[in-house]
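Excluded from the complex is one protein chain; the other protein chains are retained at their positions.
Moving on, here comes subunit A:
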């Protein structure tokens, strides 16, 4: 049958063309639905299909899946295809499985079993299909299932070369996807390494990739590969291209293998064995030699392949960094490329040269090409190549050529591309500082830089200029002079104004004797720019003015006028306003000596790593050839007295802010810091602010108050505040963090004594999950009293303090008296009610000794704050206390009457409470009995 139909699968072709001809999405969907039903019918369990049909339908399913529809059947048929003996059927089966991998484990086991069968079969084509499928799926399961089989294929003697090749690549893929589940037996290491010597170049190429990956994981285990790699490399390099028929690519012998071998060698330091080392050097030498030979073909592929090997060889030379002859030769070779017509080649040459410049052996060699590189910078059309040229110039710069290079870069900066300007500015700033012999030159360059590149000058650059000036006494007057000159230009960039402003403020006096720059002229010049500046610059200039008062007392009046001016004194910008106000006051009330101390010249900055380098590294962490790496080797005069200064430029701004904090803002400041967390104590009355009170002792605290601290330990402080509205309490909890770290995972809950029959209805808002150090959070909510209760609810608070879970449980001192409302009545009324409440459980009488001095007023206050009224003049004895209250619960309102009779002679009290509901009187009496 298949012979008649052939392998063409006409049905599939028709189906695909039908789908292509569909006019709309709906039509496509209809066609697919129809086909799916058809396939389902065919795939029914009771029908038998021959392999060809199965293949055809699986193909259709695959096509439908690739169109973006879900396929939920047909896996079984696809897996069945795997066990077919025909290549096409097997292939389709594998294709389906590698595209639609079903996640069900049962199916996976079946698939793995089939793959295993194929891998163990004798047919190399089937083995290869299976390996391809494993690599395509590349899952953890696959890696664990075949962790032994595939390496065995790779090292066994009787597998044929194409299979070995596939096995190596399959292993590489598994190694990349799930390196931990692939465990290679160490016994195989040697044999895997020996694959480098394989007769078949394809196997060797595949093996190098695998070994390279394995070496990255475990360099020591595969150390042996270096020898083999070098010998293999030398064999390829020294042989003629005619020796490798299949593996010669446009007259270059096995370029891929060469490149991979050279990469592999870059994983290791230069070989110790002198023979191997000399052999490797020979190889590299030969590669460099070959580059000199005339091209064997005009085709671009030939030169590409040759250059690929060459660049990889140069990379290896740079990596080894020990053979000066090779380094210099490489450098010369790259120099030739600099003038090549190919842009890519020039780019690569510049990039490699950057690395070469960092090596002590080739640094000088690189310097020879300075002229060419500068030309490249000027004439190159591609901006990325120009960028590389800038990098190279930066890398090759040293004391001898610094002036030239900086000058060139500065001239180029004016026309440079916007994308690289900021980086160039940084580089110029760094180079000119690093190699400056004369700091006047440095200052000239920097001011010119700021003038040319204004917007691209980052903050760090001009901070740095100021640091240098402040730290070097010898250039200060020169700095003041040129800064003054720079300011005279009609259009000044803001950065320039900042630098000039600062410098004049500090060292303006050094040039004041010159009639061209008297104090008044300096001041007026600076002030002419004042209104063109942004607020930050203005505040800086205000500080300069202040410094002028100290330097030149004769212009004090002018400065004060300006400070007093509305645009400053009442500026909408807070910073300017504050400075103007404070400076004005400072100048008015302070004596000249005080002023002189306050406005003293800035002290030198501490020396640290230049912020510019930090900034440059931030900007492009990878592209830089580390210039600081060469500092020990370059003859450095800048090591000691060079202005390697403060990490962050502290300028006037900061100093100013410090002043404020210590002085004028103190009051505000303290309020703020108190406000953070001490607030919780601020509402507690002094009597109770014994902070370390244990929770149980403090339990009755809330009896007479509406706010208190209910819990406190070293970590947390919990406060409460209640507000009474009949039967509902509005509650606010305050959680204060007393530590210096965050409290996280906060949770709090209130549990009742009897959950099934609750006497309180609690409704709290969710608490924030974390509290910042020394901060406080609030949780509000309501508590409703359903009926009178005796047991206090429990509060549970849990949180993490420095990742240690903490749990706090304590009774919430929410006594029933909180729900009592005062009731006023006259004596008739009072006694009428008193008499009505005469059932035995309605009354409770307690006689107890006085704990506190028997003060009438205090007692009265306590009773009042307990919640009920203190009715004076009802009882005949003025010493006695009488009162009434209504206890509000949701269920009912309970009237409460009390009578407290002190006996001063016996130091005893008699408390009688009558309530309309039985039992409540006893509870209230219990609360009060030890409180007087």
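As a working rule, a contact is a pair of C-beta atoms (placed from the backbone, for glycine too) under 8 Å apart; a residue touches a chain by one contact, two chains touch by 3 or more; residues count from 1.
In this text, contacts and distances are computed from a predicted model.
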Protein name, per the UniProt record, of whichever chain is missing from view ("MHD domain-containing protein", "AP-4 complex subunit epsilon-1-like isoform X2", "Serine/threonine-protein phosphatase 2A 55 kDa regulatory subunit B" or "Notchless protein"): "MHD domain-containing protein"
Residue among A:41, A:199, A:379 or A:618 touching the omitted chain: A:41
Sole contact to the chain not displayed, among A:33, A:343 or A:528: A:33
Identified contact with the non-displayed chain, of A:23, A:381 or A:807: A:23
Among A:73, A:87 or A:852, residue touching the chain not depicted: A:73
On subunit A, residues whose C-beta touches the chain left out of the figure: 23-25, 30-31, 33-34, 36-38, 40-41, 43-44, 72-73
